[in-house]
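Okay, here's the structure, questions in a sec.
Every protein chain but one is kept in place in this view of the complex.
We just call them A and B in the order they show up, numbering each chain from 1.
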Amino acid sequence: MAKRIDVSGLHVYYGDFLAVEDVSMTIEPRSVTAFIGSSGCGKSTFLRTLNRMHEVTPGARAEGKVLLDDLDIYGPDVDPVLVRSEIGMVFQKANPFPTMSIYDNVIAGARLNNKRMPRSEADDLVEESLRGANLWEEVKDRLDKPGSGLSGGQQQRLCIARATAVRPSVLLMDEPCSALDPISTLAIEDLIHKLKEDYTIVIVTHNMQQAARVSDRTAFFNLSAPGKPGNLIEMGETNQIFTRPEKKETENYITGRFG
Amino acid sequence: MTTTDAPQAASPPAGKRRIGDVVFAGLARSSGILILLILAGVAAFLLVQAWPSLMANTANFLTDQSWDANTRENPAFGVAALAFGTVLAAGIALFLATPIAIGIALFIVYYAPRRLAATLGYLVDLLAAIPSVVYGLWGMMVLAPQLVPVYEGMTRYLGWIPLFAGPSSTSGRTLLTAGVVLAVMILPIITAMSRDVFHQVPQGHREAALAMGATRWEMIRLAVLPFGKSGIVGGAMLGMGRALGETMAVAMILSPSLAISFNLLQSGNQTIAAHIALQYPEATGYGVSALIAAGLVLFAITLAVNMGARYVVARGNKESA
Partner (left out) sequence: MSTTTTQPPAPGPEAGATLELRTGALPRRFPLALLVGSGMVVAGVLAAFSSFGPIAWALLTAVAYTVIIVTASARVEGGRKAKDRLVTAVVYGCFLLAMTPLVSLLYTVFGYGLNRFSPYFLTVSMNGVLPSMDAGGVYHAIVGTLAITGMATLMSVPVGVLTAVYLVEYAEGRLKKVITFFVDVMTGIPSIVAGLFVVALWMMLFGPGNTNGAAGAISLAVLMIPVVVRSSEEMLRLVPQDLREASYALGVPKWRTITKVVLPTSAAGLTTGIMLAIARVIGETAPLVLTAGSSAVSINWNLFDGQMMNLPVFIFSQFRMGGAVNYERAWAAALTLVLTVMLLFILARVIGRLFAPKTR
């Protein structure tokens, strides 16, 4: 059920300001693609255009084509609501709904589409999603407790379970570990390895070691100058990007010779 | 009491205390204390002046429904009917205003075009700026006649509900009309409080809902309303406090009678505040003192409601922090 994403000629604007310029890339199914680059280079902005979450920000718009398998998610009559249930997202800061129990958090998205889901089916889905997120063993005895009572890393895995319970084909992760301690980070990275068997995964990260550890392919974004739009500099096998980058800028960035 | 002062958090290095500092800090502190004294004074003076009539009262002040206080001999009066009317009118207002206020707040925060949102919010605030005496004028001369046919329809189709039993008032000057006007008057308060909490809903929660494929309404149901609950409840209670104490609009709209009646479409019922305003110019004997006693009851009710509201809001803030 994992799907390929083909981006061609995508520009992203905030009002009149061009934030990301002319990105074309292919994101392979059943693999992890990492976006790296300095702060403000547009990698998160670009990530959000992949499931049309950028439209939530007032004034933001994208031009270009994003094909999910062979369907243009920016095509006429395409409903962003359906796009987002097909392409899930996990955020930098874990954001379980504070007033809901762990159980309700996991089931929240799935319930939107299927209100009268039988109890047993819902139970199965919750267990399956939590197991999928490597969280089941830790929370199975307190499913009715609020999700906000979990640790940061557990909350993030709860959010991943919540996203997968909708059964998307793609998971976008926007710096999912940047607020976590090393042990929780490791747990999430393990999880990403496991999830890529079923999903297309795109992860934005500040941490180059993390990109090297978890991703199959890596894309490097950069600004040509402050105030200028962000560009995709190069993209390739992670191994190649980190050992034999083709572009000078990429080499500067990964070797730390970057301002 | 004004010269001692504890060391401050963000103050200049403490050294010798300058005379200017001492005087200014003392002034500021006394102002704060003056407010406490005023509030205590309100309660104390009302109590002192209400006392004589309460002592002379031959009826039970809390349970009696009549008002026979304008005499020096054996006054007999009670607030039961008035308190009932007050709570009922405020209840109607709250019932009508709260859902609409939530709708308006959602409209301004999440639906209205962003460029217009501030201006539209300002229009709602304008409702709060209109003096209550003007609301009274409008309610009695414009709204009440408009509502007469509506009330006739309600008695015809909903008359089996005791609240709406016929025959309806031919002037439209009923408790329901007063409740509608009060609802308009408290809309801005509830709207403002709801807007505040809706603005505070963390972006993360809203995006979480949208990212799992929620429509705008589903996002509001999942992320916004649960988060804003305490603010809405607090706002509604503040609105209730305002409606309880509102005087002129009610005094001008209702054609008064002193009785406990559950019928909203006939003339009947009266509120404490309106009763005071209407009776005061004619009060003699124990009259003024008795009205002050009624005011004391109103003060106590609104105080309780407002303190409750502040408590709910404060607790909500703590939880979301």
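Everything that follows uses one rule, which is that a contact is a pair of C-beta atoms (placed from the backbone, for glycine too) under 8 Å apart; a residue touches a chain by one contact, two chains touch by 3 or more.
Because the structure is a prediction, the values reported are computed rather than measured.
**Student:** Taking the complete complex into account, tell me which visible chains touch the one left out.
**Tutor:** Hidden chain, whole complex, touched shown chains: A, B.
**Student:** Touching the absent chain in the whole complex: find that residue among B:L187, B:L210 or B:V312.
**Tutor:** B:L187
**Student:** Check the options B:D68, B:E207 or B:E246 and report the residue that touches the missing chain.
**Tutor:** Residue touching the absent chain, from the options given: B:E246.
**Student:** Just name the one of B:L62, B:M141 or B:L158 that touches the chain not displayed here.
**Tutor:** Selected residue, touching the omitted chain: B:M141.
**Student:** Which parts of chain A face the unshown chain closely enough to count as touching?
**Tutor:** Its contact residues with the unshown chain are 1, 3, 68-69, 71, 73, 75, 77-79, 81-83, 85-86, 110, 112-114, 125, 167, 169, 198.
**Student:** What does the interface between chain B and the hidden chain look like in terms of residue numbers?
**Tutor:** Residues 5-6, 8-13, 18, 20-21, 23-25, 27-36, 38-39, 41-42, 45-46, 48-49, 99-104, 106-108, 111-112, 120, 122-124, 126-127, 129-138, 140-143, 146, 184, 187, 191, 215-218, 220, 238, 241-242, 244-248, 251-252, 273, 276-277, 280-281, 288, 291-292, 295, 298-299, 302-303, 305-307, 309-310 of chain B touch the chain absent from view.
Assume only the chains that are shown with their structure count from here on.
**Student:** Centroid of chain A to centroid of chain B, CA atoms only: how many Å?
**Tutor:** 48
**Student:** Residue numbers of chain A touching chain B in their complex, please.
**Tutor:** For this pair, the touching residues of chain A are 51, 53, 56, 58, 81-86, 88-89, 91, 93, 95-100, 108-109, 112-113, 159, 162-163, 166.
**Student:** Considering only the defined contacts, which chain B positions touch chain A in the complex?
**Tutor:** 114, 202, 204-215, 218, 222-223, 226-227, 229, 320
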